[in-house]
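First the structure, then my questions, so here it is.
A protein chain is absent from this complex, but the other protein chains hold their places.
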Amino acid sequence: MSRPPSVIRQTIVTPIILIVVLLAMAALSYQFGSRAFNRTAIEMFINIMVVVGLYAFVGNSGLLSFGHISFMCLGAYMTAWLTIPPVMKSITLKGLPAWLLHTQLPMWVATPISGVFAALFALIVGRIIMRLSGIAASIATFGLLGVVNNVYSNWDSVTGGQGSIVGIPPTMNVWIGWLGAAVAIVTAYLYSISRSGLALRAARDEEVAARASGVDIVRERLVAFVVSAFIIGLAGAFYAHFLSIVNPGSFYLRTTFITLSMLVVGGMYSLSGAVAGVVAISVLIELFRDLEKGVSVGGLTVGLPNGAQEIAIGIITIVILIYLPSGLTRNREFSWRNWPLQRRRLVPPVQTALKETN
Amino acid sequence: MTAVLQIVFDALSLGSLYALGALGIAAVFGVMRLVNFAHGDFIAFCVFAMLLPSVDATAIVFAGQLPFYLLIPLLLLVGAGLSMLSEVIVFRRFRNANPATMMIASFALGFVIRHLLLLLYSSRPKSITLWPSLGLPVEFLGAHIPMLQVVTIIITLVVLAVLVLFLKHTRYGLEMRAAAENFTMARMLGVRANGVILLAFAISGMLAAAIGLILATNSGTADIGMGANVMLIAFIATVIGGLGSVPGAVAAGFLIGAASVVFQATLPHDARVFRDAFVYGAVIVVLLVRPQGLFAPKSAKQRV
Partner (left out) sequence: MRFDRIRFDRILGILAGAATLWFAPAHAADEIVVGFATAASGFMQAYDKPAQDAALIRIDEINKAGGLLGKKIKPVFADTKTDQAEGAKAGLAVLDQGAELVIVSCDYDFGAPAALQAQAAGKVSFFLCAESIKAGIPGVGPSSFSASVLAAVQGATMSEWAYNKKNARTFYRLLDSWTVYNKGICDGFDWQMPHLKDAKLVGSDTFKNDDASIASQITRIKSLPKEPDAIMLCTMMPGAVSAIKQIRAAGIKSMILNGSGVDGSYWLNAVPDLSNFYVPVQGSVYGDDPNPKVNEFNKKYKDVTGGDPSSQYVYPGYVLIDVWAKAVERAKTTDAAGVVAELEKMNNEPTLFGPRTFTKDLHHQNQGRYLIVDTEAGKPKVVDQWTISEKIPVDYLVSK
């Protein structure tokens, strides 16, 4: 934050708008929604955390990452290790070190630890992977996902292997979900206006110029990688409390691609885009789920066949991308000035995620 | 000696599959910088095209009963058709889009195909009997090698030879190579962009059909997710081979197949479940050593 207060004053509105709108959604869901609907809302908030975390890295660095869901895995399992009653752990997770085996922490302590754990891991692997750029970096993050998934799926004595581990207190509700999303948004916002965030975006758009101006790209990327890992680690912890069981299958390709789709649909270079993408897709999914259940028309229930929802979502995603290739927000941020979207030093979406190779 | 020979054949046949997959990805990537994540679902689609849609457990074989000289061209046609259709309907609209946007669009397309298959056929694997005689082992220098392994390797070599001849000695091949080298320049020089790209999609689709046939013959089943694994490895192979390099993609496909087989053969028992972690770890190491890929084409140099 080298250039406060002007940067803050110009941009602070974005996170405030996002957080307030989400608060309104939480309140509406709490007031009018059934229990099942509230779970949909919580799931949406957790997805917002993940996608905002992804944005913190992808949006600022321009590198597409396939590996961030492994941080969700790390966070979720760390929370499981910290919050499951020791009696249960001593049966199923015998390989845990003694100090961990006998610990049981409340959610408020375990969750930040999970985030920090994911961030530390990112710091270590990031030092290696962040040396790469372009698609090589994307594939390396993909390799990371493969390694983490394979290890967590088979290290039976510590992770319970392929199977689910159970016993995580189900303490999530829609307010905590909202709080998590707010923390993620604020963290990502603070990073993107920090010195490192600005430098990284400069490098994203004009690599050579940024390098010439003394930007250490590898270092700034690493910072973004760690920040985003922290956010997604938190999301993993919340997810564990949300389902109260974790298994490695939840943190693999499906989740990776769905969250990436949400980010790209919203607009991968803006924080508002990250949030808008999740909200839009979540609402659409819910809408089609209701259509699948059937709508009563004059005593007759008409419904889509089961499974039509996924097909519809896929087609809608393609259509959105055809007409809005840079996402619903066109990579802009919500703001008061020029309500509702302000061009904030908008750059044309450069092809940095997969560096043009010719 | 026979054990080594066996391992060599295992590695070659698995590598062949990955190489064919990598070729399919590289063909499209070369001309339009698209990593087609729907490729795996193209593979599954081609296999399911041999069956009549039904959610019953027992498969109703439709085209699978045709003699091979009809079945193979038909399936290649299905693959090419699906692939070209996806280009005309979807990818053509992403010509100037960010590669990440295209990638997500291809993933969404694959998602649609997969769930369509799921809706039509249900998730239970269906059995397909193709050429049971290929399942018989042949003896080769004392090693028992399933006929199909040999056939797979031969098919891959033939496909490679044909592709090389096509690229080097025909007008279309020349255009494709030019487009892969520098698309804008090629267009200026009179290469019809849509034609070349459509051709690349057709080739890619036919390769998907070929993999589908091999997988179906090998496993005897049609399963919704059957192309996913090959697609992922092929994607990785395309990158570590050097994006845009066709021989690189093939070589990397063989390398990953070999690495997988060798890890499986040499790791101690308790570590064998971690085989994939070793393979992915090796991929990261290769990238660190050669970030541009093992066989990067000259055009891959970043320009200012």
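We call the chains A and B, going by the order they appear; numbering starts again at 1 in every chain.
Please note the rule applied: a contact is a pair of C-beta atoms (placed from the backbone, for glycine too) under 8 Å apart; a residue touches a chain by one contact, two chains touch by 3 or more.
From a predicted model like this one, the values you see are computed outputs, not experimental measurements.
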Note to self: Using the touch definition from the top, which of B:I7, B:V151, B:A193 or B:A282 touches the missing chain?
What the structure shows: B:I7
Notebook entry, point to check: Looking at B:L118, B:V164, B:A193 or B:A282, which makes contact with the chain not pictured?
Noted result: B:L118
Next item on the list: List the residues of chain A that touch the chain left out of this view.
Entry: 21, 24-25, 28-29, 31-37, 39-40, 43, 91-92, 94, 153-154, 161-164, 166, 170, 242-245, 247, 249-250, 279-280, 283, 286-287, 290, 292-293, 306-307, 309-310, 328-329, 334, 338-341
Margin query: Counting contacts across the full complex, list the positions on chain B that touch the omitted chain.
Written below: 3, 6-7, 9-10, 13-14, 17-18, 55-59, 118-119, 122-129, 132, 135-137, 144, 146, 148-149, 215, 218-221, 223-226, 228-230, 261, 264-265, 269, 272-273, 276
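Going forward, only the chains that are shown with their structure count from here on.
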Notebook entry, point to check: Which chain B residues qualify as touching chain A in the complex?
Noted result: 33, 35, 37, 90, 93-94, 96-101, 103-105, 107-109, 111-112, 115-116, 118-119, 181-183, 228, 232, 235-236, 239-240, 243-244, 273-277, 279-281, 283-284, 287-288, 291-293, 299-300, 302, 304
Notebook entry, point to check: Which of the residues in chain A end up touching chain B in this complex?
Noted result: 64, 128-129, 131-136, 139-140, 142-144, 146-147, 150-151, 154, 208, 253, 257, 260-261, 264-265, 268, 305, 307-308, 310-311, 313-315, 317-318, 321-322, 325-326, 349-351, 353-358
